[in-house]
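Take this structure, written in structure tokens, and hold onto it; I'll ask about it next.
The other protein chains are all here in position, but one chain of the complex has been omitted.
We just call them A, B and C in the order they show up, numbering each chain from 1.
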Amino acid sequence: MSGNIFGRLFQVVTFGESHGAAVGAVVDGMPGGIAVSEADIQKELDRRRPGQSKVTTARNESDQVEILSGVFEGKTTGTPIALLVRNKDQHSKDYSNIKDIFRPGHADYTYFAKYGIRDYRGGGRSSGRETIGRVAAGALAKKLLEHCGISIVGFAKAVGSVSGEKFEADFIEKNIVRAADPDKADCMIQEIMQATENHDSIGGVVECRIFNVPAGLGNPCFDKLDAELAKALMSIGGVKGVEIGDGFEAAAKQGSENNDNMSSEGFLSNHAGGILGGISNGNTIIVRCAVKPTPSISKVQKSVDLNNNEIDVEIHGRHDPCLVPRIVPVAEAMCALVIADFLRVSGRVGEKV
Amino acid sequence: MSGNIFGRLFQVVTFGESHGAAVGAVVDGMPGGIAVSEADIQKELDRRRPGQSKVTTARNESDQVEILSGVFEGKTTGTPIALLVRNKDQHSKDYSNIKDIFRPGHADYTYFAKYGIRDYRGGGRSSGRETIGRVAAGALAKKLLEHCGISIVGFAKAVGSVSGEKFEADFIEKNIVRAADPDKADCMIQEIMQATENHDSIGGVVECRIFNVPAGLGNPCFDKLDAELAKALMSIGGVKGVEIGDGFEAAAKQGSENNDNMSSEGFLSNHAGGILGGISNGNTIIVRCAVKPTPSISKVQKSVDLNNNEIDVEIHGRHDPCLVPRIVPVAEAMCALVIADFLRVSGRVGEKV
Amino acid sequence: MSGNIFGRLFQVVTFGESHGAAVGAVVDGMPGGIAVSEADIQKELDRRRPGQSKVTTARNESDQVEILSGVFEGKTTGTPIALLVRNKDQHSKDYSNIKDIFRPGHADYTYFAKYGIRDYRGGGRSSGRETIGRVAAGALAKKLLEHCGISIVGFAKAVGSVSGEKFEADFIEKNIVRAADPDKADCMIQEIMQATENHDSIGGVVECRIFNVPAGLGNPCFDKLDAELAKALMSIGGVKGVEIGDGFEAAAKQGSENNDNMSSEGFLSNHAGGILGGISNGNTIIVRCAVKPTPSISKVQKSVDLNNNEIDVEIHGRHDPCLVPRIVPVAEAMCALVIADFLRVSGRVGEKV
Partner (left out) sequence: MSGNIFGRLFQVVTFGESHGAAVGAVVDGMPGGIAVSEADIQKELDRRRPGQSKVTTARNESDQVEILSGVFEGKTTGTPIALLVRNKDQHSKDYSNIKDIFRPGHADYTYFAKYGIRDYRGGGRSSGRETIGRVAAGALAKKLLEHCGISIVGFAKAVGSVSGEKFEADFIEKNIVRAADPDKADCMIQEIMQATENHDSIGGVVECRIFNVPAGLGNPCFDKLDAELAKALMSIGGVKGVEIGDGFEAAAKQGSENNDNMSSEGFLSNHAGGILGGISNGNTIIVRCAVKPTPSISKVQKSVDLNNNEIDVEIHGRHDPCLVPRIVPVAEAMCALVIADFLRVSGRVGEKV
């Protein structure tokens, strides 16, 4: 309830700061008997790690994961699985000059207001490195989903003003921006490179599709499946909006356009994005999140320091010009955590498999 | 955890179905010593009640609330406050013909898939009448916020293709669509009347502004303030998207446009919508939600029955052609519940005042 | 988290004060499809109601329950079940003379310290009448347990210095003290009558046996099955101790005496009370709680008032001389809530039956 624990029966706590000793997660609620390995987790971490392409930060971390508990002879035991990633390539000195300054667009000011103290090195806890724990835990959730025949595919739906239309799942991991539309990947990359040249950054939209979720998953009222997905995605740093199915477009439509009619074969359309009344309807679940442009830019910005003195600030260091490509695996992880939790809560998955 | 309880320290459970004996809520976590009356709650319920204007359903319910517990001699005692509203104007027979049919756009199919049974009368638990409990509980949360100097103003930001620009708070309750832009209210009403004439319905956007939230409220990581607001609003039936501040527009922007610079007087803009890193920054909190068009329309639609037989269905009865005007107080209530909960969790508000 | 909600997936909130309008409960997490009626609940309430015999208080309440929601055509729908009992026989005037006084042994002082206000009438929220909500909710939990073949039998294990040895389940509801040992019931009743004559009260021990719980139910670590039972029983007003199996006697024993050996037919003894490592072992679960003597006695006691003036106080009114007979159904209810919750959490019971 202090903010770093997610889930009800499939629960995750993440820990760690950008420039501390380590980051990681503990997963409680994984059923016993599922085969998992460090390689399963490493594969996902490699998708989010820095330095993977020219459109991501140059910070060089291999982010090697160690499983500390909860797995015995290659299988989960039902007990907490602790996952540890040591921080390596920390340039803490990069931050000594902004020690007393609140960087615009960052959580520096708000963390200080809340806790009366902050680890200023690389954003401390508010850094994107916190998502290592999410992706590692999400990798375990994905193993559980896989066991149930459910899969998740995330991709860059838009970068800046460039929006993809086509959905070619196989193409996603073949392009550095993680677009699903082969006709738009280059434009998206171009959009990012342009921002970099301008000493600026650019936003975008990430979409996740969740396949093969059985009808009836979710909760009524407050803990609706879409409400939990919204919370999960909005909890990713930099996300400013979430929508399900047609989302904001539905607001401008009429009921006759928006309702998904049914035939004996199933739904005839999927405007709802696979969820009705907070419960899955058996269609593919479609969820998108708006990602703001990276706040760290090397243009001059106005800010204040701890003593409320006005100051001009330029942020240097190693930053992603666009968060989208590396948020894709994070968004998938959050979706996986939500679905895994509902599988446990609904009783579809018990304490062993 | 079964879905009908909201909050951590300021908690609400709602109960009741559209055509059952009663609806209501129990609030646990209201501090002792706050003056509240049934009139405080009734005022909010009157804003959401049916039959209040030509743009809302004709179902005629006075929705009189009774406080059953937790208030003694006009003040809260710190113990659970149970709120009861008896259902009165139930036309259950209206629904006998759709007893075995899954209405398009409704939760009929998904509730049946989940629970193996459903109360088909008026949507049962998935009916908008469930929000009576939310609004009643929210009225108590608002009393707590008032005590802390915080206020919430909700309004119709858009109806169909008509979007408001101006924000005149005093105007909102003076027009039946609850627009904040006097230049657009009539167009919005027109949009709704047009949909009604077409035997159709129309969507829209509701915005809430939360004034005077101190900097530092919220949590890091998973339970971010914006994440909880997103969950809270997405949990309202018919909401398909949520955004904070510039929201989805931020996705197309550059960092230099989107970052809110600071001066010694405070932030120089509010693209962030008052939240950075999941924690309030002292600016007005701005949150919007996309409301889908009412699924109940009297046009012919295709569906199936319990035995998967295809069937044509027309929904008759008393329905809102547009949910926006009546969702405004519900969205405010949800925002109030979120803020009240964070006030308790942060320790800013304790067990008594 | 403010104290009035119990459970994880089978959740209960109770509300109401001794002399307020009503008491009751809302149950969230009952699966859909279980036959329940008001009579099922009334039967349990009648076992705890006041005025049922010479060893209980003379307050005369019929405690009639109304189901407000969550049941449709005689079956649960999976949605919250609200249960309402109106207070009737309130003699609030009985309490006007102790309005400003902290009664010894009661929660008057501590409630005031916590909330800064108290409903002084009959103990307000801290009254035993709160347990009506528990017993009503427990009646629903018992229906779920019955569906799974599990049953609970509670009884008076001891009253004052008189301890029962035999366990004759059929005898329990045939004697007013709810003893399970026919040889001791009269002595127990005698013990209570003697206390009454002395203007005093007497304590005792309640035992519950839970039959037919499958092996493997429970959680490791913090949420052990015995830990949850201990919390559940200790949460009943007047309970000062809880033990499982041999309990405190085990502290004086050696491992060779205390370990339950196993044969291919099962355990050869049940010192553990059916729980090992926080998880059921298939044996009958045995749990006992120590009940303190009723604090309301008509002997002169020393206390203070709101202004810390010393004062002599005699408590008059209608009080149980011994809480044991009426706590029996409450203790059963709490055990039922714990087991029902674990059945849901473990996935043995899902969202429908």
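Things worth noting here:
Methods note: a contact is a pair of C-beta atoms (placed from the backbone, for glycine too) under 8 Å apart; a residue touches a chain by one contact, two chains touch by 3 or more.
Quick caveat: nothing in here was measured; it's all calculated off a predicted structure.
Seen from subunit C, the chain kept out of the figure touches residues 1-6, 8-9, 14, 102, 104-107, 109-111, 113-114, 125-126, 130, 158, 160-161, 195, 198, 200-205, 214-224, 226-235, 237, 240-264, 268, 272-273, 275-282, 290-297, 299, 301-304, 308-310, 345-346. Mapped onto subunit A, the interface with the missing chain covers residues 1-5, 8-11, 13-17, 20-24, 26, 28-29, 31-33, 66-70, 72, 75-82, 84, 111, 114-119, 124-125, 344, 351-353.
Seen from subunit B, the chain kept out of the figure touches residues 1, 8-9, 79, 216, 220, 344-351.
The working rule: only the chains that are shown with their structure count from here on.
Among the remaining chains, A is positioned farthest from subunit C, on the basis of C-alpha centroids. Overlaying subunit A onto subunit C using CA atoms gives a rotation of 180 degrees, to the nearest 5. In terms of their C-alpha centroids, the spacing between subunit B and subunit C amounts to 38 Å.
Taking each chain's centre as the average of its CA atoms, subunit A and subunit B sit 27 Å apart. In subunit C, the positions touching at least two other chains are 1, 8-9, 79, 344, 351.
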